[in-house]
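A short worksheet on the structure shown next.
Removed: one protein chain of the complex. Kept in place: all other protein chains.
Labels for the chains are A and B, by order of writing; each one numbers its residues from 1.
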Amino acid sequence: MGLQYTLRRVATAIFTIVLIVLLNFLLFRAMPGSPERILLGRMPGVTPEILQQTRERWGLDRPLFPDQFVAYVASTAQGDLGFSYSARGRPVTDVLLQRLGPTLLLFGLGEVFAIVMGLALGAYSGWKRGGVVDYVGNGVSLVLYSTPYFLLGMGLLLVFATGLGWFPTFGMSTAGATYASLVDRLVDYGAHFVLPLATVALGLIGQYAILMRSSVIETLGEDYVTTARAMGFRDGRVLRHHALPNAMLPTVTLVAINLGYVVAGAITVEVVFNWPGLGTLTVDALSSRDYPVLQGVFLLLSVAVVFANLAADLIYGVLDPRVRT
Amino acid sequence: MLQPPRIRAVRSIAVLALVGGLLLPAAAPAAAADPLILRVGTDQKLETLNPWHSVTVADYEVFQLQYDLLVSFGQNLEPSPGFADSWESSDDAMTHTFHIREGMKWSDGEPATCEDARWTYQFVLDVVASETGYVGSGYLEPYLTNTGAKTVTCSDANTLVVETEFPTTLLTQAYVPILPKHIWSKYTQEQIGDAEAEGFFVNEPPVVGSGPYVAVEWEPGQFIRMARNDNYWGKPGAPDEVIFQTFAGSDTMVQALKSGAVDYIRGISADLWDALAGEPDIATVEGFSNGYSYLSWNTKGNSEGYNGSTSALSDVAFRDALGYALDLDKLVDATLAGHGVAGDSQVPPYHAKWYVKPADRRTFDLAEADRRLTAAGYTRNAAGNRVDKDGKEINLRLTWPDSEEEMATNAQFIQGWFKELGITVDAYVTEEGKLLSDLVGPGLDGTADWDFYMWGWVGDPDPMSLLSFFTSFQIDNLNDSFYANPRYDELFELQQRATDEAQRHAYIEEMQEIFYRDSPYHVLYYDNVLDAYRTDKFVGWTNQPPEGGTPIFGYGYPGYLALIDAASVTPEPTAAPTEAPTASEGAATPAPSADGGPASGGDNTTILLLAAVVAIVTVVVIGLLLSRRRGAGPVEDE
Partner (left out) sequence: MSAPAVPAGTGGAVVARPRRQPGLLRQILSRPDGLAGAVILLAFSVLALVPDILTGPLQTAITATGPRLAPPSGAFPLGTDELGRSMLNLTVHATRISMVIGLLATLVTVLIGAVLGIVSGYVGGRFDALVMRIADFFLVIPTFVLAIILTAIIRDVLGTGSRELFGIRLSLITIVVVIGITSWSSTARIIRSQTLSLKERAFVDRARVVGAGGGHIMRRHILPNVTNLIVANAVLTFAGAILTETTLSFVGLGDPFQPSWGQLLDAARTVGAPGLGAWWYFVPAGVGIVLVVFAFTLLGSALDAILNPKLQSRR
């Protein structure tokens, strides 16, 4: 029965989220500049009274513990992350949700592409170990792995957008465009999608390829596979039935582990392509000192990654009965 | 401060230029009957549609398109009809009568009357008198309070009477949008002024306004679409719609302009702007800045409660001498690529009517600076370091907000020049929020822990706000240098109440002299605004003001109404490549369209070189792999 395993994983995830919430609270208080000053900016007519009012409004005049902390936890639990400084009047939650879709779309699809292509490439290289594809593929994988996402994106932009003019260079669609038909709309979105997607996929492919390659090589070394091959089973069958399942476990782990790094990639890729997702939001918030939004991004991304890890753990448990203890 | 410094922040931050540039192949997926759209690119995003909260250039531009001021600004910045058709002041200049246009309607068809104007002005007066004391970002109320406005009444449905406490001519320049009472009076002061209040009034599209265009669609962070207001009282503008598009940086903005994806771009970085010269169908315009970048001194030095590192900071002679160690022309060349004017007065030359060049303007002369420092009692010690009157070596801390990246260049220069004088400058950037806290003096429980720093101000059509930063009333507020001079304060009040222009000029001239002599700031430069626009879709671009202005992003909206559809003027087919009937395919098909073509020689070089680099890397990798193959041979299994 995997109940105990599941419970332990869930407990760990909850513990992590609690830590994240706590850290988030502390980080916000530790930010440079007094919060009321940041709130007021360089506003004319700031009097000691206004400063005091602002402190009261935000509960900054009360002690950190327990008052401020309790208030913070209570509102966070209700999904109330405060208000964006720069997008006046818009709750942080709204701002985040608006940007979540594009990021999920870009990186979800990017991951899928990378996994499919990476696994295929890795399987082939591993199978034909020492072949041309193996060497070239391995080399390219390593170079891609060594390149920061934004450099990759800048390179693609220079060549395919600025240079060849095949694709538009920014945004998700042509602003304010009216479309004659759904097809036109999709084509417009698609054209904007190609380069960012390619950047994400290329940035991730290497790792999956390397992983799959070593998994295949390892599987090939197992006695039962050698036996199977000796007995004349076709290679495709061996690959599908032995190598691929073997690679699944580490792949699931890698996807989960990657999520944290993908976030860093997301930020720079989105910035390079002006993709209206959480990444550009992060940099905007950073540059306009929109701390509530920055905090919100951190909370949202962290919790998302924790859940993804939890899901990976649980899938892992299903895939590999040994870990269900 | 119509456009306060935070805008500059947003502008320069507005960050992250994309690398490539835009090549939206023929951007407008236009069918024949498509609306005629004026597309404007900025690198600042629209942050709010509630005018009281406006901060960025885009915020101001959008609100002044959809709302009228009581009195607007003409092409020469002269008062021109706005919400009011005509106006007059009593002889004592304390009673001001505004005649509101009859039969005017809001964009939703409701009548627009004196009551709307009265409600708006009364709202400001109530806000200022309330406990909160401000509304939204707090930038608009001073326009009314500066005039001394006391009571606002409607003597009939079309006549607004404003009484002021003292004589003033400034009511015709009050930058307060007249809002539709039937919409706004449904909300409390808190719901209008406090973005975090329950039921905050976002003023979501469709917005009800009286101006020529009103917002109909807003994708925050991306674009705002404004449609022609059919109830607008004046001559309708040529564009059916105006779209403001946010860009991540100059690079993409410029590419978008080249490809015709936008018609006007605002605030381009200098080198890219220079490179636009000579592009077909593109005009560039360099606007004088109604503002400046400055070096501010902590003029209280290390006196009680202040934490400047040396008493020398509070010495006029010290600051004056250092003025000779600033090669402002060099800064203009290096930091602005020449697109600006070396600074002196706190009133920028943009205000041709008020600006007075200092008679005895300092020139860059390190020997003179050295001589003056020594004469003022700041001698060098054995190690060659300058020593203050307390016998302490002078080591100054120079900082600037992280939002103003280009200040780092200025800092490198200043560090170098002051070093020649035996003064060590510790230069570092400070996070903007922290800088704001550090600047605060003891009056607001701050420590004033700084020596000198750089930032910028942007002014109004009237120099009032720019003059006010050096009055002692603004200490603990916008007077960040803590400068106080009774004569300056007195002159400020005198010019505020002067109704005779020549008289006011005399006061303002003296204020400029005092400012320059006492140097609470060294104005580094007046940085020009660099814009560009296409001439093949619209013609009739008119600068406001004609000398040193830009066609749009001025005061009021005359520039938009002056535009003419180019197709109606020049029927030649070459006029409008972006509007070719086949363009609908363009945006959609990611084909190597000819439109995108005009990649400059530089771009091609880039590609070639990049290709070369890629090739080299590939060769290296392949070579490596081959060698590995040889070497790794024995390790192979099978």
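Please note the rule applied: a residue touches a chain if its C-beta (ideal position, glycine included) is under 8 Å from a C-beta of that chain, and two chains touch if they have at least 3 such contacts.
These numbers were taken from a predicted model, which means no experiment stands behind them.
Visitor: May I ask which residue of B:84, B:254 or B:387 touches the chain that does not appear here?
Guide: Touching the chain that is not displayed is residue B:254.
Visitor: For the full complex, which residue in A:54, A:215, A:274 or A:309 touches the chain that was left out?
Guide: A:309
Visitor: Given the contact definition stated above, which residue among A:73, A:136 or A:286 touches the chain not shown here?
Guide: A:286
Visitor: Please output the residues of chain A touching the missing chain, sorted low to high.
Guide: 12, 15-16, 19-20, 27, 30-32, 142-143, 145-148, 150-151, 154-155, 157-158, 162, 221, 257, 259-261, 263-264, 267-268, 271, 282-283, 286-287, 294-295, 297-298, 301-302, 305-306, 309
Visitor: Using the touch rule from the top, list residues of chain B that touch the missing partner.
Guide: 13, 15-17, 19-21, 249-252, 254-255, 269, 271-272, 275, 334, 337, 397, 399, 402, 405, 408-409, 411-413, 415-417, 426-431, 434, 600-606, 609-610, 613, 617, 624, 627-628, 630-632, 635, 637
The rule is simple: only the chains that are shown with their structure count from here on.
Visitor: Given the complex with chain A, which residues does chain B contribute to the contact?
Guide: Per the stated touch rule, the residues are 1, 4-6, 9-10, 13-16, 18-25, 27-29, 31, 34, 37, 39, 45, 47-48, 50, 53, 131-134, 136-139, 141-142, 195-196, 200-202, 217, 219-223, 225, 241, 243, 245, 247-248, 252, 255, 261, 403, 431-437, 440, 443-445, 476-478, 584, 587-593, 596-597, 599, 603-604, 606-607, 610-611, 614, 617, 621-622, 624-626, 628-629, 636-637.
Visitor: Note which residues of chain A are touching chain B in the complex, please.
Guide: Going by the criterion above, the answer is residues 31-34, 37-38, 41-51, 53, 57, 82-83, 86-90, 95, 98, 129-130, 135-136, 138-140, 142-143, 153-155, 157-159, 161-171, 174-180, 184, 187-188, 190-191, 194, 221, 271-274, 276, 280-281, 283-284, 287-289, 291.
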